[in-house]
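Missing here is one protein chain; the remaining ones are kept as they sit in the complex.
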Amino acid sequence: MLTFTLRRLLVAIPTLLFISLVIFLLVDLAPGSPLSDIPLTVPPDVRQRMIEALGADQPVFVRYVLWLRQFFWVEPAYLLDGWFGTNLANGEQRILSWQARSPVFTIIGERIPQTLIVIGTAYLVGVLIALPIGIYSAYRQYSAFDQFGTLFAMIGFSVPTFFSGTLFIIIFAVWLGWFPTKYDTQLEVTDWASFVEQLRQMALPVMTLGLANAAVISRYMRSSMLDNMTQDYVRTARAKGMTERTVVLKHVLRNSMIPVVTVIALGIPSIFGGAIITENLFGVNGIGAALIGAIHASDLPMVQTLAFIFAVLIVTFNLIADILYGLLDPRIRYD
Amino acid sequence: MLDARRNALIQVRDLKMYFPIHSGLLRRHTGDVKAVDGVSFDIMEGETLGLVGESGCGKSTVGRAMLRLYEPTAGNVIINGVDVATLGAGALRKARPQMQMVFQDPQASLNPRMTLADIIGEPLNEHTDWDNAKRLARIHELMDAVGLNRRFANRFPHEFSGGQRQRIGIARALALKPKFIVCDEPIAALDVSIQAQVVNLLEDLQDQFGLTYLFISHDLSMVRHIADRVAVMYLGRIAELSPRDDLYARPLHPYAEALLSAVPEPDPTLARRKSRIILKGDVPSPANPPKGCNFCTRCPRVFDRCLTDKPALQEVEPGRFVACHLYSNTQTAGPTRGTEAKEHNQQGVSQ
Amino acid sequence: MKLKSALLGAVCVFAFAPAAFAERGADGELKLTFPQAVSIMTPYLSGGTKDIYAASMVLEPLAGLDPQGVLVPKLAAEIPTLENGGISADLTTITWKLQPGLLWSDGTPVTADDAVFTAAYCMDPAGGCAQATKYEGVASVEAVDATTIKVTFTGPKPNPYTAFVGALAPILQKAQFANCLGAAAPTCTDANNMPIGTGPFMVTGFTVNDTVSLTANPNYRDPAKPAFATAVIKGGGDAEGSARAVMETGEFDYAWNTQIPPDSQTAMTAAGKGQFVVAFGTLVERVEMNTTNPSPDLPEGERSTAKHPHPILSDIKVRTALSKAIDRSILVEVGYGAGGKPTCNVIPGPDAWASDNTGCLTQDMPGAMALLDEAGWKDSDGDGIRDKDGKKLSILYQTTVNPIRQDFQALIKDWWTELGVEVELKAIDPGVFFGGDPGSPDTFQKFYADVEMYANNSDNPDPETYLGQYQCKNAPTPENGWQGENINRFCDPAYDALHAELTKTTDIAARQEIAKKLNDMVTKDSMTVIPLVHRGTLSAHSLTLGGVAINAWDSELWNVADWFRVK
Amino acid sequence: MADGAAPVLDVRGLKTVFRTRGGEVHAVNSVSFHLNPGELLGVVGESGSGKSVTMMSLIGLLPSPPAEVREGEVLLSGRDILKISADELRDLRGAKVGFVFQDPMTSLNPVFTVGNQIMEPLIRHMGMSKSQAERRAAELLALVGIPDAAKRLKAYPHQFSGGMRQRVMIAIALACDPDVLIADEPTTALDVTIQAQIIELVKELRRKLGMAIVWITHDLGVIAGIADRVMVMYAGQVVEQAPVAELFANPRHPYTRALLKTIPSLTGERESRLQVIEGQPPIMSGAPTACPFRARCAHAFDRCGTENPQRRALDRRPVGYGHDVACHWDAPAMVGGAHA
Partner (left out) sequence: MTDATPQATVKPEKPAGSGRAIWQQFRSHKGAVFGLAVLTFLVLAVLIGPYLWQPEKLSVAQAMKVRNQPPSWQFPLGTDQLGRDMLVRMMQAGKVSLAVGFVAMIIAITVGTLIGVLAGYFRRLDGPLMRMTDMFLALPLIPLLLVMVMLFRDRIASVMGPELGAFTLIVFAIGITSWMQAARIVRGEVLALKEREYVLAARSIGVAPRRIILRHILPNVVSPVMVAATLGVAEAIITESVLSFLGLGFPPDFPTWGRLLFDGLQYMQLYPERVIWPGLAISLTVLSVNYIGDGLRDALDPRIRGR
């Protein structure tokens, strides 16, 4: 297990370097300029000066190497300095967002909490809704409940979040007035009242995303349960006189969860990646909103960094999913 | 070990099939699963050689490696004078028609999405450039030969019973008029009443077309019926190779003896009288076989030398080959000698 | 129009309501929402209106402009003029006096040195100052004494109210920004995000592209203001969501830039929680005619350059016909409602500067058809599309991605198709269209299309610079890397001469006359620019928010110190 | 054969059908049999003959739908368990009736330890505490001949060989000391030498514990060595039933006879050609109106096509207790047994 993990880690390094190069080039080659916001009355030479001030006039490969150094040396050094009060970074220049002129990692650091809280909760809620639906759908295959579950999942697949989100706003905020439409990122939970407030403002984005997530995961859960329901060991459990509850919720579920858990783990990077449209719609202003904002403003350092972090997370969680599979399934031997 | 009486169609020499084990950080080659570890035998033209052994002993691997479905690690497989173990891809393809295989699971060995005619006709597509009519005629001919109704040519495998499916598999193997067929547990997945049908069919076809069979099975009584000579495998090696009647009447290798004694006797009176040798424990892993004789961990007659030296397969009686130290101190061990050894060792274990 | 007069009435009532009885911080929290989030708090490093408006709550210039475009003193004691001697007779210097006793929010005094520093900060060529145009022509800035600032220009400057005037050019605190000169400017994250200012509020918390938290400045010069103790600017979402948060759910007090369809405006107003307000500046949605040939068949480097005149649009009759076919009032009705009005001018205001050019306001289909016939474009093969010499009257019409612009494209395409013109539409991401990347074929400067539509405005009531765009020398070409504001490559020596005269004229009435003439030359005389709609900025505020006086010439939040809670 | 004692299991007229899209399949058709205390009843038949389905349906282990137990009585220690609720039935399964299935590779849950799986019925049926159950589980493992039992409790099924897993299955089945053990082809998936080990084990356990066993198999050889009484099934019906020696010595149903002849012997004379039963077993759609074996039967006559034969006794003992057969043909007794 350990050597397997180490091996996968070793393979991940060249993969990541390659991905970083592709991302760097892609983002760099994409058209668009951070200066599109500047009034049209600003003369060209001033624009040119501003572009130079953004550091965009060096050859692309020089910038790639510099960026790599920033990413793998300077920024971690700042992180360590922040933790231990050391001075590894030695005042070196950090990666700055072109749009906000502040360090990209500081911005991302500010945004991760709300992304994790909102999108993470939505994912969790999605999983918590999906599992029982999937389990019961499989247990009563072809029942009315199962048919309804299929329909629910299909709607979840086919309705874009910008549509369901707006619908929820109109129903729950405008008509019913239950929940606010704008997420207050400054809200600190200190007492019961603010906790309730936090729950209220999370309600709409969590509902929107949770439903979409639940649709997907419930399908996986159902098919995995169906695969296992017909296994011989289920008959053994019944032959031992175990209650249906034990048979389904202990024997079948535990086995069915193995592939589902890895699917869930593979979906976790999307939590960090944020849900671009949902975040934007509700003003959650997490990573997803940062990404779309940066793309619209052609904020190259921000897009590159976010894209690469996302790639790192995907690679990492792929690895974690593999390891989880091994941990959950005693039959798997990696060596 | 050549049998001069008849012409050896097949000569297998020191066939090895190792599946490498890679482990560690750098995926280094750290060992091998020795599925087949130096197997040699001949099969005479028109003969049926039975290959018996328990699951995991490597008997199926021998069959597959002989037909180059696996790339053998070492050794020669000379079929009709050609060493197929070393042929290049093109030459191998040309050599394929003369050697064919019948598989164990008639369900799994037929593509569920192809019709019977497609399945039987596939070898013809590959190796002939016949037109449709000619091919169809041949398909019908083959269906007649294995006793399938011609009307079923457009049916799918799942529409047939297990026995009929196995007939399809046999027809496919016969399509190119092979000389040699490896029957890899062809009856293991069939019901008792159907097994007999298939075995009879195989025997009829052998007579009709002069086929040579390697009949791989774990069913000792069926092998007794069909095979002329029988090889008993244990953990990748041949323990004993003897003419059928000799083996069943008086097995020489302790493993062969135990194996035969473990077969249930379908006669209550005999069954109750029969004294059985019950082997202890399980077969060791082929990735980590014992240092000495492969059977030494379970052998009721094990002695010191068995733990250190691997016995070679030697002819201890005319036509009888055994790999056991009980017989290895002499090149000309006769039946008496073997019996003595056996008695001696029985005393040895009874302590 | 009923809505608009109601709005104006409201503005009058609230803007001049006596707020003196109020007490600083008595009205609790002011909540604002911007569809685009604030990314930085100094206007010198950002061109984004959202950033400039947010910064205007904290940083102040010497003088600002009121809703009528009239100068009002902010930090200055009074507006310097020729009459009071603040401007030298040769128009080369302007001298500002600071109000006495001004303090930064950290309690230190404001001095002339801060202004000197601010000019140096923005004029440093390595700093990438976004407002460098504000300091163009400035030769030197000196502190005559602690409260006197003298700005010297390189030549006579008929309009010297650029440096230190308006939300784009506020005064920075020297002490805070001293280490942020030149190349270091972007790295001063703390100062850029939480500048110390003199405005009614000061920043207490800043989350990039999300939220700005502010609290009343204890050292603000009017002890009774601001009425609110704290303020928060929440960014993100879209215009729809921002408007909804004020007009329907009442979560926010003020939403900037709530450009939504007229129907939705009416529906939201009906909810009775807030109202929309509009400010008309000089923003004009227009169609620009390409005078050069954008054909992709031309070699790269000659496409859309003066080398090849446009095969169709070079004919003024065609251009006029295209303009005549457009019903501008329908455009307004569909796209803007109260937030726009039809116009034929590129300089639609202030009134004194605007030409009374109304010829284009009524649609004239027969006239347009006649003109095309006259120009020789006739539908000879009966396919519904006019042609001449075997060439079809076919036009590629591009603009940015924006629902209203796409509606405009659809309508104009309908009218032009009716004329017998084949129209192909294209919509480009605004980041690319306005991005100015010389490598991209889709920038508005490259103009690889026959006509394109966008909006532009003069950021100063005096349009001298703005009108300067249409000089021959400003045409984008491959040689200058496609940089240049003369988008349609209009070139008329008479225009250039007249503009040169404008830069020398000091008499305000004369300047206005020249500006009107220049305006007419590019619009009704040559039909190179077809103005469509004079757009206002549409914002929304809650009915419980008083004192809002929307302003097109300065920050919309120019008088945020006077805002209060209606009880 | 303790005829005097009341049977632990008495099945009367059991009928099970499967509902499929193609119609009903009568998988078990009026099957009656009994099992005396301490007796080993062998049930022989080919796949599809209904031998497993019979055993599964009497204790409610068939998935429903599509299976439906339509008629019959199943008296377990005198109590009709087809009439009790699903919950009560669950209380009997694993407690009064233990099961061993064919494939030890798939019959154990791969993600739980062997100990856990043995302890489950102990905790459920015997109300043991965890530690009690653990002690008992270790005893059981030792009982079925697994060395180092206490340690092996923590191992997972995949860490055992096939034979060892089947021993674990037996330990689970015996955990609550059941009156009846139903072994459904318990050695079919195993190698001969391992099969021999398991058979020895079962014989030994039977001596020690004295439970009654139903042993389902298609291998007459296994039956010959282990059973007291044999029941032959074909197409969902019992065609012949007799004490084991009697059946092998004097089979009376043509199917039983054919079956015995198809098996090549390991010891006797080697036949030049194997006996075959031509044709295929039928699929039992609809209630049978004729003898299901008639198409493959050498002795079939008119009556076989119109009337499904009832079981009839061949000696003085009632049907089910001596030798009985379901055949219209009055077979002459075979001289010298099947292998003559």
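A, B, C and D are the chain letters, set down in written order, and residue numbers restart from 1 in every chain.
What we mean here is this: a contact is a pair of C-beta atoms (placed from the backbone, for glycine too) under 8 Å apart; a residue touches a chain by one contact, two chains touch by 3 or more.
Because the structure is a prediction, the values reported are computed rather than measured.
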From B:45, B:122, B:204 or B:315, residue that would touch the chain that is not displayed: B:122
Identified contact with the non-displayed chain, of C:440, C:486 or C:537: C:440
Candidates C:267, C:494, C:508 or C:566 - the one touching the absent chain: C:267
Residues of chain B (touch criterion as defined above) contacting the omitted chain: 64, 67, 69, 92-93, 96-97, 99-101, 103-105, 108-115, 117, 122-123, 126-127, 137, 140-141, 144-145, 149-156, 158-159, 169, 172, 176
Contacts of chain C with the absent chain, listed as residue ranges: 240, 260-261, 263-264, 267, 296, 327, 330, 333-334, 400-401, 403, 406-407, 409-411, 413-415, 418, 424-430, 432, 440-442
Residues in chain A touching the chain absent from view: 11, 15, 18-19, 22-23, 26-27, 29-32, 151, 154-155, 157-160, 162-163, 166-167, 170, 174, 295, 303, 306-307, 310-311, 314-315, 318
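Operating definition for what follows: only the chains that are shown with their structure count from here on.
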Whole-Å separation of chain centres (CA-atom averages), chain A against chain C: 38
Chain centre separation in whole Å, for chain D relative to chain C (CA means): 91
Centre-of-Cα separation between chain C and chain B, whole angstrom: 89
Partner chain A, residues of chain D touching it in the complex: 59, 61, 87, 90-95, 98-99, 101, 103, 106-112, 117, 120-121, 124-125, 156, 158, 169, 172-173
Footprint of chain B on chain D - complex, ascending: 46-47, 161-164, 191-197, 199-200, 218-225, 244-245, 248-249, 258-260, 262-267, 270-271, 273-278, 280-281, 337-339
For the chain A and chain D complex, residues of the former touching the latter: 231-233, 235-243, 246, 251, 254-255, 258, 328-331
